[in-house]
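Heads up, one of the protein chains got dropped from this complex, but the rest are sitting where they should.
All chains are identified by letter, namely A, B and C, in their written order; residue positions are counted from 1 within each chain.
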Amino acid sequence: MVDEFIYEETVRIYDTDAQGIVHYAGYYRFFTDALEQFATQKTGRKFPLPDDKIWFVVVESNAKYYKSARVGDNLSVGLSPSKLSDKAIRFDFKIRRDGDLLCDGYITQVAIDREKWKSVPIPQDLLDDLTK
Amino acid sequence: MVDEFIYEETVRIYDTDAQGIVHYAGYYRFFTDALEQFATQKTGRKFPLPDDKIWFVVVESNAKYYKSARVGDNLSVGLSPSKLSDKAIRFDFKIRRDGDLLCDGYITQVAIDREKWKSVPIPQDLLDDLTK
Amino acid sequence: MVDEFIYEETVRIYDTDAQGIVHYAGYYRFFTDALEQFATQKTGRKFPLPDDKIWFVVVESNAKYYKSARVGDNLSVGLSPSKLSDKAIRFDFKIRRDGDLLCDGYITQVAIDREKWKSVPIPQDLLDDLTK
Partner (left out) sequence: MVDEFIYEETVRIYDTDAQGIVHYAGYYRFFTDALEQFATQKTGRKFPLPDDKIWFVVVESNAKYYKSARVGDNLSVGLSPSKLSDKAIRFDFKIRRDGDLLCDGYITQVAIDREKWKSVPIPQDLLDDLTK
């Protein structure tokens, strides 16, 4: 997959804080929304709970903030997936407003066996759907 | 206005809690999203911060919960506004999934002068746009 | 129990929104914190997940807002429980700052069998611990 998946988002009042801008942790809501929309479309399954055996859990999150977003802003959230190993996928995000980059970052997810709560290889069909 | 305004929403993982269902306070996110979409469309201005003088603030919120929503559920949020006085509007919400009523409730908002932080009559054009 | 249980809370930046004050739904965080502290102390069990059979779920929430709280404010959250039936308890809250009432409201909870996801009578010891 060479193209970026694009998700459109509107900044809501609860995303902001008393500085008048989106709270730093609020950008993770935008990352999460884009990822869940992307994964649902690509796999046809719920995410991050695709079935009764496999769950995806986050092992790292990161965001850098360049400009501030405000209530009512229309944001474009770009997502690019990368396979890190048989067990881990990194999802990179770029949040833009009218073409300006406001924030970028990533979250890395691994698959676990939800009964044993141990990491397992991502089933091949899910891995293909999410990274190809 | 006799018709209900309908806003479509998807339940995200962060809306849920360890009971596997949407956290009770999470339904207020759905109310807020529907209201901001409705108000922006009807007034052509940002909400709840339409301009530099007038802000809308919440004076009461209420929700009753009948059935539980889960990750990935597609919800329909119905909104019906009612003028309570020259200063206050009540917005009623009904959240449904495949026609089943999951939750209903309301939030009541008043207009304030943001400098004096005192309630003021809602400007007539805003009041009309939001309630007619 | 005639006395109010008091829980001390500090307003954090993420509780606020672009109006510079605590977001209306943020007060439910304060209600929840007070209730979980109260219930843990009274019952010696985790709340709202006291054991593998019984969970408490919220069937109604309500809040009225009189004055605004801001970042760094030290709040006192008063809690008073009332038995509504063998299955339901209502918890009333009053949030004060320096004695001034900022917000009051309630949440009503019922016990469910977590396997069958049906309401059940609250076990007598839990009911006594939470309401006497």
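Here is the rule we use: a contact is a pair of C-beta atoms (placed from the backbone, for glycine too) under 8 Å apart; a residue touches a chain by one contact, two chains touch by 3 or more.
These numbers were taken from a predicted model, which means no experiment stands behind them.
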Option touching the unshown chain, where A:18, A:79 or A:126 are the choices: A:18
Sites on chain C contacted by the missing partner chain, in the whole complex: 10, 12-14, 29, 32-33, 36-37, 40, 46-49, 71-72
Interface with the undisplayed chain - residues on chain A: 18-19, 21, 24-25, 28-29, 32, 48-49, 55, 57-65, 68, 107, 114, 117
On chain B, residues whose C-beta touches the chain left out of the figure: 13-14, 16-21, 23, 25, 70-71
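FYI, only the chains that are shown with their structure count from here on.
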Separation of mean Cα positions, chain C and chain A [Å, integer]: 32
CA centroid of chain A to CA centroid of chain B, Å: 26
Where chain B and chain C are represented by their mean Cα positions, the distance between them in whole Å: 23
Touching two or more other chains - residues of chain C: 18-19, 21, 25
